[in-house]
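The complex appears here without one of its protein chains, the remainder shown in place.
Up next, chain A:
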Amino acid sequence: MTMQITKDDLVDATQADDRSIDELYARRRAPLIERHGARIRAFFAAVLPPMIVLTILLGIWQLLCIKPTSALPSPSRIWSEANDLILHPFFIAGPQDIGLGWRVLTSLQRVAIGFGLASGAGVLLGVIVGQSRWAMRGLDPLFQVLRTVPPLAWLPISLAAFRDSHPSAIFVIFITSIWPIIINTAVGVRNIPQDYRNVAAVLRLNHLEFFWKIMIPSAAPYIFTGLRIGVGLSWLAIVAAEMLTGGVGIGFFIWDAWNSSRLSDIFVALAYIGVTGFVLDRIVAAIGAFATRGAQAS
């Protein structure tokens, strides 16, 4: 008797299963908006709030600066005076008259060299400091003091040493961004679990193999934290340094605009700088997330 009922139940269950599969198919054929509903909703949830806030802020700004005598330009005035800069980032009208896109790229090139050098040197120094107790004791206090020196304080020394503005600007970027890279790498190396060191010891990995196969992957999350702080500082430093050293970078553009009282241009340049810094940060974060996927212990 009991057997019988179980069997019937089984048959019912399979039928129910078939039905739900049909339903599934029906759902697959549903219109696009319904299928991607969740993703579209997530997109708007991420994009709409900042847009609304931005609109409100621009509105307030417009109201505050609406008088023609106000010290700062209103958004509408910025648009009418400087829309060529916004709409055409990559024009070339003369050796000193180029689009802001080009200027940002020039600055980025310097950042790439300075930050690249700082990354290599910072990781190597961080590894030494993290591996050796004596290097740590000797160097860490020095690093902690030097890292608080503001970027521009290095500029006179740098100009005196290199006698040229281009390498000086790169040196300022290097020296500004290297400290967080060193310090974070050192922490990462010091935090390599003893287990991984034991595995390396049993396998008799040599120093080079240990560096590539254990140390770098294990410390990667820390290293990328350092790189991310470092790239942010680089971008802060380059704009300040270029204001003083000249050239065609975005920093000098602001200084030039200030000297010729083109306030609207400065506001546009600020927007370029902010967006570029944001993108740089996101790029390093994304590389970090990709490179350290699965690297967290479990």
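Here is the rule we go by: a contact is a pair of C-beta atoms (placed from the backbone, for glycine too) under 8 Å apart; a residue touches a chain by one contact, two chains touch by 3 or more; residues count from 1.
To be clear about the criterion, contacts and distances are computed from a predicted model.
Student: Of the options "ABC-type lipoprotein export system, ATPase component", "Sarcosine oxidase subunit delta family protein", "Isoquinoline 1-oxidoreductase alpha subunit" or "Nitrate ABC transporter ATP-binding protein", which is the UniProt protein name for the chain that has been left out of view?
Tutor: So, among "ABC-type lipoprotein export system, ATPase component", "Sarcosine oxidase subunit delta family protein", "Isoquinoline 1-oxidoreductase alpha subunit" or "Nitrate ABC transporter ATP-binding protein", the name matching the hidden chain's UniProt entry is "Nitrate ABC transporter ATP-binding protein".
Student: Using the touch definition up top, pick the residue from A:Arg147, A:Arg190 or A:Lys213 that touches the left-out chain.
Tutor: Missing-chain contact among the listed residues: A:Lys213.
Student: Out of A:Ala135, A:Leu205 or A:Leu263, point to the residue that touches the absent chain in the complete complex.
Tutor: Missing-chain contact among the listed residues: A:Leu205.
Student: Touching the absent chain: which residues on chain A qualify?
Tutor: 193, 195-196, 198-199, 201-205, 209, 213-214, 217-218, 220, 292, 294-298
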